[in-house]
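To start, I am sharing the structure in question, which I have written as structure tokens.
Just one protein chain is left out here, and the rest sit where they should.
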Amino acid sequence: MVKVVLWGSLKQAAGGKTELNLEAKNVRELLDRLVEQYPKLEGHLDQGVSVSIDGVLFRDAWFAPIKPDSEVYLLPRLAGG
Amino acid sequence: MPDQGQIATKRKFKLVGTRPVRPDGVDKVTGRARFGADMTAPGMLHALILRSPHAHARIKSIDTSRAERLPGVKAVVTRDDFALPERRDLVDICYNVMAREKALYDGHAVAAVAAVSKPVAREALRRIKVVYEILPHVTDVDEAMKPNAPILHKDMRTKGIDPKPSKASNVARQWEFGHGDVDRGFTEADIVVERTFKTAATHQGYIEPHACLASVGSDGQGDLWCCTQGHYMVRNACAGLLGMKVSQLRVTASEIGGGFGGKTTVFIEPVALALSRKAGRPVKLVMSRNEVFRATGPTASSSTDVKIGVKKNGQITAAKAVLRYQGGAFAGSPVQFGAMTAFACYDLKNVQTIGYDVVTNRPKQAAYRAPGAPLAAFAIESVIDELATKIRMDPLEFRLLNAAREGTKSSYGPTFGPIGLEATLEESKGHPHHLAPLGPNQGRGVACGFWFNFGGNTCVSLNIGEDGTVCLSVGNPDIGGSRASMCLMAAEELGVPYERVRTIIADTAALGYNEVTDGSRVTFAVGMATIKAAQAAKVKLCERAAKIWDISPEAVVWEDGHARPAGANAGTFKPMSLADIAAVAGSTGGPIAGHSEANADGAGVSFATHMVDVEVDPETGRVTVLRYTVFQDAGKAIHPSYVEGQFQGGAAQGVGWALNEEYIYGEDGRLQNAGFLDYRIPVASDLPFIDTVILEIPNPGHPYGVRGVGETSIVPPLAAIANAVSAAAGVRHTQLPMSPPRILKSIMEKRDGV
Partner (left out) sequence: MSQIPVTTTINGDATEFLCEADETLLDVLRDRLELSGTKEGCGTGDCGACSVMLDGRLVCSCLVLGAEAEGREVETIEGMAEGDTLHPLQKKFLEHAALQCGVCTPGFLIAAKALLETNLDPTETEVRYWLAGNLCRCTGYDKIVRAVLDTAAEMRSA
């Protein structure tokens, strides 16, 4: 099981939880599982997210691997100047 | 060679870290370089845009018939020429490019003409009749959030709150970040400081106005030349807005005269393409400076509440911020980045940030260097400074005590890997600047700053010429010397002299998708792609040598620019240089090239500490910046001169933001200072030399340790200067800019004991 932490404003969409445990070996699986379990998240997720896996940021990387003990954070999609 | 910066290097490179002349340098000092407005085409028309003079108005009708009848006018476009795009992310851009039901800000495009000359185009604009119904407007962020504020979009419901609100509002979205329990944290504090801060909207202020040359044929194929931070983004956005196929539109990036985030979207490019398509001729469209101010992205303006609690020993127990950013007429202010980065410099048990993305009747904001972060840092670092004074601790020591370090759970979530904040603080503590004496009315301020880095989609192609020279094609416009860095990395990896590599910016047909030059990503991501492409080419070079020597490719290694047999068992052959192998490439299997197409990840974060001395004139309120030093972690400086340049440029922009720059709106909602005379950016006589100290804490995610450096340098200056003013004059400013009248007023109030 991977522990996934959501940013604060996703809490309501995820039934009041900011930490979820899921089975996922990469980013795509993770996002699919999340939407399966919490359909309300879909609206937030398809506006774009960044995923931090063990402190490394990914913007669009479905197959970035996630280890069972990885620390995974969902963050708003990042953009810069 | 100039050598102003101090650099602590750990790993040995041959070329990386040196300061050669940039490959595009001669073109740029002789006037040969072609920027956005420097291109022409046979039969070219000149285009101009008609803009709304009203901050908020319903557009009841647009009559273009008199303009169309004017001899020399070849095309006129309005909202009727732009269908709403299918791509959801382009809908707001479509509305921004050409107003539809309503004009949402002073400067909003309403119509455009293409004519045989500029004077004819000007006359045509005068002949377009637009009937407006003026609506109430709002330009201030706090006003826009009030329940009775004029509503910009009747279908806007605040996202991010549950249940979904039933009433329309100007708050597009709410964001929340943090961990722990701030309420409990505040009860553990001995001292709590709580303040509200306001910052003005500022413009990126690139010296080159937006410009493009569009040409669309009746076969639907188009070419576009423009100044942009990302021509692939321009291609995809324009194709989406005009219903073209991406492969039908080729975009070539001109040299770009500054962007700082402001050229990461489209404004005039779709309009020029639409005009060209209608007229059947090439169309050149160049913005005036007035248009740049009124209708391209400034940054957000903000209002922020900060509350931080500390124990007497200096430990922060809780930190909270509520940030309200207006991002102009459409959703998308960078408040989430403000909320994420606000407390990123600190190791906090209890932290919470809440952000509100607010719309107002101003131009749609565009990214500006570390978007959202300087506004937040101004508020947080000011309170940190005040707390340090209250508990009688040196502000650097106070920051060191609470600094984020490797293993810290960041305020936005993830745990930090190796980071350089402590190093910048330690370095600044021992620096001569910190120890220098100060005179009367002078004060010293420090502040820290943080920004992310991104990688993203990147594609480069490295071709080895028959004569042993190398041509590298990249897809990111060179905004501040990146070609030099790419040449250095390619040459380093291949083991050839710097001069043998030429880097060019390829058009959108030549390479796969490259993300915009943003997020400080180029040296990191394109650098990584360049290194990988060079490595791929080396594999092929070794294979060719193996063929020639008739040994196994595994028995060949690449060293110092030569293929060599790997050890005695591989046989004894005279090493072959890149040029030797390239010369016979045609006979050994064809041209040799290396490619890299990837979504680069592994970007590291970047921290800086800035130190500034100012003198405040008690008679006029004028602030003079006397001395400025930037301490920043670059991971690895590929071309130190351009790293220093990024540090200095960001600091200078921060000085302008802190002291002078501001979008000023009148009661009528019109921008009152849409020119460089009244919107005053720092000039040479406003600034001292800006000293730089480059720290190199390698980013484990990059083969050479590179971190992006372009953006972090604008994060600390606003607060550093406010803290210096406070030290010099004993007055704390919570509103930017700290212009002379404001400072003078506060000094007089203090004198009078108000």
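All chains are identified by letter, namely A and B, in their written order; residue positions are counted from 1 within each chain.
Heads up, the rule we're going with is that contacts are C-beta pairs under 8 Å (C-beta built on N, C-alpha and C of every residue); 3 or more make two chains touch, one makes a residue touch a chain.
Nothing here was measured: the structure is a model prediction, and the numbers come from that model.
Peer 1: What are the shown chains that the left-out chain touches?
Peer 2: Counting the whole assembly, the omitted chain is in touch with B.
Peer 1: Considering the complete complex, identify which of B:17, B:261, B:519 or B:645 is in touch with the unshown chain.
Peer 2: Final answer for the missing-chain contact: B:645.
Peer 1: Considering the whole complex, which of B:144, B:479 or B:738 touches the chain not shown?
Peer 2: Considering the complete complex, B:479 is the one touching the chain left out.
Peer 1: Going by the touch rule given at the top, which residues of subunit B touch the chain that is not shown?
Peer 2: Interface with the chain not displayed, on the subunit B side: 1-2, 4, 19, 21-22, 24-26, 28-35, 37-38, 40, 118-119, 204-209, 255-260, 286, 288-289, 479-481, 639, 641-642, 644-645, 648-653, 675-677, 681-687, 689-690.
Everything below uses one rule, namely that only the chains that are shown with their structure count from here on.
Peer 1: Which whole number of Å gives the spacing of the CA centres of subunit A and subunit B?
Peer 2: Each chain's C-alpha centroid was found; their separation is 26 Å.
Peer 1: Spell out the residues on subunit B that touch subunit A in their complex, using ranges where they run on.
Peer 2: 159-162, 173-178, 204, 259-262, 264, 334, 336-337, 340, 352, 354, 367-371, 412-417, 451-457, 518-521, 599, 601-603, 701, 710-711
Peer 1: In their complex, what parts of subunit A are in touch with subunit B?
Peer 2: Touch list, subunit A to subunit B: 5, 7-9, 11-13, 43-44, 52, 54-61, 64, 71, 73, 75-76, 78-81.
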